[in-house]
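With one protein chain removed, the remaining protein chains of the complex are shown where they sit.
Chain nomenclature is as follows: A, B and C, assigned in order of appearance, with residue numbering initiated at 1 for each chain independently.
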Amino acid sequence: MPLDHTARGVFPIAPTPFDTDGRIDFASIERLTAFYREIGSDGMTVLGVLGEAPKLDGVEALDVARCFIRAAGALPVIVGVSAPGFAAMRGLALASMEAGAAGVMIAPPNTLRTDDQIASYYRGAADAIGPGVPWVIQDYPLNFSVVMSPGVIRRIVDENGSCVMLKHEDWPGLEKISALRAAEQVGTGRPISILCGNGGLFLDFETERGADGAMTGYAFPDMLVDLVSLQSDGRRDDAHDLFDAHLPLLRYEQQPGVGLAVRKYVMARRGLIASDTQRNPAARLTPTARAEIDYLLARLSTRDARAGC
Amino acid sequence: MPLDHTARGVFPIAPTPFDTDGRIDFASIERLTAFYREIGSDGMTVLGVLGEAPKLDGVEALDVARCFIRAAGALPVIVGVSAPGFAAMRGLALASMEAGAAGVMIAPPNTLRTDDQIASYYRGAADAIGPGVPWVIQDYPLNFSVVMSPGVIRRIVDENGSCVMLKHEDWPGLEKISALRAAEQVGTGRPISILCGNGGLFLDFETERGADGAMTGYAFPDMLVDLVSLQSDGRRDDAHDLFDAHLPLLRYEQQPGVGLAVRKYVMARRGLIASDTQRNPAARLTPTARAEIDYLLARLSTRDARAGC
Amino acid sequence: MPLDHTARGVFPIAPTPFDTDGRIDFASIERLTAFYREIGSDGMTVLGVLGEAPKLDGVEALDVARCFIRAAGALPVIVGVSAPGFAAMRGLALASMEAGAAGVMIAPPNTLRTDDQIASYYRGAADAIGPGVPWVIQDYPLNFSVVMSPGVIRRIVDENGSCVMLKHEDWPGLEKISALRAAEQVGTGRPISILCGNGGLFLDFETERGADGAMTGYAFPDMLVDLVSLQSDGRRDDAHDLFDAHLPLLRYEQQPGVGLAVRKYVMARRGLIASDTQRNPAARLTPTARAEIDYLLARLSTRDARAGC
Partner (left out) sequence: MPLDHTARGVFPIAPTPFDTDGRIDFASIERLTAFYREIGSDGMTVLGVLGEAPKLDGVEALDVARCFIRAAGALPVIVGVSAPGFAAMRGLALASMEAGAAGVMIAPPNTLRTDDQIASYYRGAADAIGPGVPWVIQDYPLNFSVVMSPGVIRRIVDENGSCVMLKHEDWPGLEKISALRAAEQVGTGRPISILCGNGGLFLDFETERGADGAMTGYAFPDMLVDLVSLQSDGRRDDAHDLFDAHLPLLRYEQQPGVGLAVRKYVMARRGLIASDTQRNPAARLTPTARAEIDYLLARLSTRDARAGC
């Protein structure tokens, strides 16, 4: 099933598991994917920035994508295909779709500044991958240094029929969601799916602003699933209670640079991946940092049993 | 009493209160300063970035500093004197000291990149204000785009005898505190005071890493005072309980751009300043954002009565 | 005479002369302005970035502007009024106009990224200074990190009737001039004056692309005047011959950071200002650099006698 604008719920961003020698750990890919299915995820995204995609070569990237897709079964898989050249982007996009991906995700290169530059880049990218591949805009200014206004996002959507989703991780970003939803009410506002990233740091309010769910890599995607579900059931206070219990850890994980190390450490402790190894160069956790995470998990476990790992 | 490296506890960063026409509101300066004294602050800092210092002219800046200093009584006041030219920096620094300031704070211009550039800039600044003025390094990469390693901070301290404190707001920043404290154990490591900013987002662990306290503008400085006090009493779990209760609001306040609007809104609701007016250009809160803050305050009030304003 | 869109020719960017103690050198302001008049300048611009405006306090800035305006006589003077706050911008703009300025120039703060942010900032600024003050957009991405597309410049012009000129110093920037001139041919394209900066590094082609002249601080503004005149007389080859003779020095002056030191050194050698002193912090020339400039001047003097100073 190709991705379309009705997508909603939680699409965890999957890390790429490595063994302690830095080789791709396919067994952990299967285990992790099984976990995403068990907890009720609505899809998943692979080969994003935090999936260490730039550290894989072309063959490895496709192997990783295929393994996730196979393990995902009926769950839609979005494959990150960002690349400096459109030829490589097209290659990975077509191969991924052929392998059964539901769509692809495209981040902007960090040289883009003006609205015209951004819109022009996405026209070129959409052209390169062809009209049959549904795709997702990745809007992550803190990481890419590219700032997209609601206006330019609408322009990208209007100019490219195959663009169906926004991965929203601007910061601050709440007003952007409201503006995008308002823009859909007027004129030709073709609706898109909005799933929120940025580690989930504002997910409690993002869903209330009109987002369709989450696409982020927080080490407790099961919490994200529950949160989105509580919000869609109208149980606002319960949603915030759950979120607030996780916020101390979530905030700790959402640190630039070292965040992926935190995430993989917790996922390994939860048994979701065999090792927290990252490929070099990478930020590492000190023993003190690990002890701080352990302390946060211990505190969290009193309010959410899943943290008692 | 001039500032020295033994400073510890909480130095709230004071906003500059304006009336609804954008004029400086001196009555609110007095009210706010009285509040800082009542809650047990150990000092205060004025004319920082979030004090809208760049939007004041030279005469206004000195008037604001003087009003705060007078109201502060015995409380040490640190005055932000960052300026594009050393002449203006020297002028404000000397006038502030003459008015009774305890020290000054200097942020780096956003053009600095290398360790040598940073060290050279601070030598020049220290030279400009003269040896008799104790001063604080402001290390805030997210805002200034200048990244200071522990090594370059040590170098600044070693090269400038009048540098007595670090306002630490790197992100991530916990390992930096550990590295700085470790460096003081060896050789010529002259100790400095480390007070933490960044909205307080990691204050729960920063004190555990060896920071001496907080220097930040969170709208509940009374919570910061309690937190630092609990930590220094060894009541770790209680400190984290208090912190965690505030974290949802604190995180909401710690958004780039719109953060000051959040802070002034809450402070006005608490009656600490008469109006949440900022000078233009400034980011504003939408009604939805205000409602979200009200909701966060209502939730917080069940765990901390001070939020029931 | 207020500035309008018909302005053309050469508006030298004036440095602010200081004596060796860093005090404003008003005698050199008068001498320099007399020189600008003698060589046939069409106007001049003061208190720009290279006028060290941020290192002057408010009183000094106005004194400098007034001194230049008085000395300029009938020559239109544009005053840079960029400031972090709109109140200070308005203050300097109104005082300058009252003193006889022809218009003001406004640079964007380096936090702006999207077209909407840029347009919104300039609406706010235009609003702050009021409809009676003609103003100039300063578009200098290398220095301000703000990139303006032709589209957003047109939008600023369309939204603000008092915007009459673009100081163009994008790099690369030739296509931008062509695009702006093309845009004036369609629909509501209110024409603006385009004067080029960036040290003059592409002035040979910029005039051919449709620019109205130069606004830059190259130490031989007399060459700029001749170049623009040759181009408007249709003497293309002669214009390029003159330009090419100056290019080695012009290129040397157009270095980031140290460029102003080069410029003031040459101007002092030419006798246009008494001293090449800059206010601190500032980049300095080494003896080797000065010798290189002397060598470039000696070489230039064989093709342009004015360099034999």
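By our rule, a residue touches a chain if its C-beta (ideal position, glycine included) is under 8 Å from a C-beta of that chain, and two chains touch if they have at least 3 such contacts.
Bear in mind the structure is a predicted one, so any value in this text is a computation, not a measurement.
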Contacting the left-out chain in the complete assembly, out of B:63, B:115, B:184 or B:241: B:115
Per the touch definition above, residue among C:47, C:201, C:273 or C:297 touching the missing chain: C:201
Positions on chain A contacted by the hidden chain, ascending: 22, 52, 54-59, 84-88, 91, 109-111, 121, 124-125, 128, 279-281
Residues from chain C at the interface with the omitted partner, ascending: 171-172, 174-175, 178, 201-202, 204-205, 208-209, 237, 240, 243-244, 247-248, 251-252, 255-258, 286, 288-289, 292, 299
Contact footprint on chain B, counting only the chain that is left out: 113-117, 141, 147-152
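FYI, only the chains that are shown with their structure count from here on.
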Category of the chain touch graph - line, ring, star, complete, other: complete
Intercentroid distance (Cα basis), chain C paired with chain B, Å: 38
Whole-Å separation of chain centres (CA-atom averages), chain A against chain C: 46
Multi-chain contact residues (two or more partners), chain A: none
